[in-house]
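All protein chains of the complex are present and in place, except for one that has been dropped.
Moving on to chain A:
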């Protein structure tokens, strides 16, 4: 009997807990999207999707969490998501950046979907509406078709999406604009009303779409922009308190577009440049900080002689050319290194700590980085390192032995996957350092020379012969 009661209590508790959980985190259905406009830019291999949502609270309670839905494939290729709240009337608008977090919703939607929640700064009262701007950046999302092309062919890619925006809310009116890099579009699926003008395809407007309605489309079009992808970038920033910051960047670059097939003919490549190797690329541009010095560009087998450096007081530009033009599937690895003046990047904070303020990013312009590792090598003897990065990264500590190191240097390692240029921002590494450690290495050298000279003097003055 007692056992029976206990079981019932347990069941009741479980049900109660479940109910509580569900009620807490189910999608707040009180929103309706009165107008949605989506602009998809397909001109390079980094896809920017600008989504403008006019959200209206039709529920009874004030709510502050707006949920966005994406398909699992989209989430796999999502590099970043960013949301802004637009306030004010036309022309005098201000935007406020909002927090976006991935969330799990327990109720099973009719379609497999993953969610992001936007946390509004002020809760939206019943009946009120607001405008949200959402930016999605996708990488590796264009599928080359055909997957292998010859030297003289141009690159065609597929873009898969849905004409209707996937959303947990009811959408009253929506339009989607897709911008292709050129007018050469092989095919696209029409979902009427569909209209194509020049480089733009317009889907919609569609009225009154219930939640989770989709309508798959694809666009098959020509995209010859360089699909340059850095598979791995390891950036090492070594701080010397003697006045220099040495940056070394190891790149693994790959052409991620349609694979090159068959012959590579130098005659054709040299003489008919427009019709040949349209999707290949030869030049890369790196934007380096101003006052950069002793720049080098090399790889495992030596210096690569094809590079140009232009400097002015604001920025430096390094134009580099890999050893060979990169066709689809071809790889190149190389290293760029440069020195920077310490005073531009190292500062003292109020609590007697020092901090490095540096750009988190890849200096090569327009480059997607699959895995970015930044290693900040602090001077020997520095303690309590703490990094401050504006977005989530993995971080850990390592030790490194550089020239004349005895106890080794602390290395702060920061790792970020799926990095796109929009991520470029500053980060800081705070640490404590006692300037007396600066003298360790010169003193070691000086004492070594001193010992050597003492040994020489001793050798000259001491007579070691046995016979007199």
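Everything below uses one rule, namely that contacts are C-beta pairs under 8 Å (C-beta built on N, C-alpha and C of every residue); 3 or more make two chains touch, one makes a residue touch a chain; residues count from 1.
We take it that contacts and distances are computed from a predicted model.
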{"item": "Name of the absent chain as recorded in UniProt (options \"Kynurenine--oxoglutarate transaminase 3\", \"Vacuolar protein sorting-associated protein 29\", \"dolichyl-diphosphooligosaccharide--protein glycotransferase\" or \"Calcineurin B-likeous protein 2-like\")", "value": "\"dolichyl-diphosphooligosaccharide--protein glycotransferase\""}
{"item": "Full-complex contact with the absent chain, from A:115, A:158 or A:330", "value": "A:330"}
{"item": "In chain A, positions touching the absent partner", "value": "262-267, 271, 299-306, 323-324, 329-333, 401-406"}
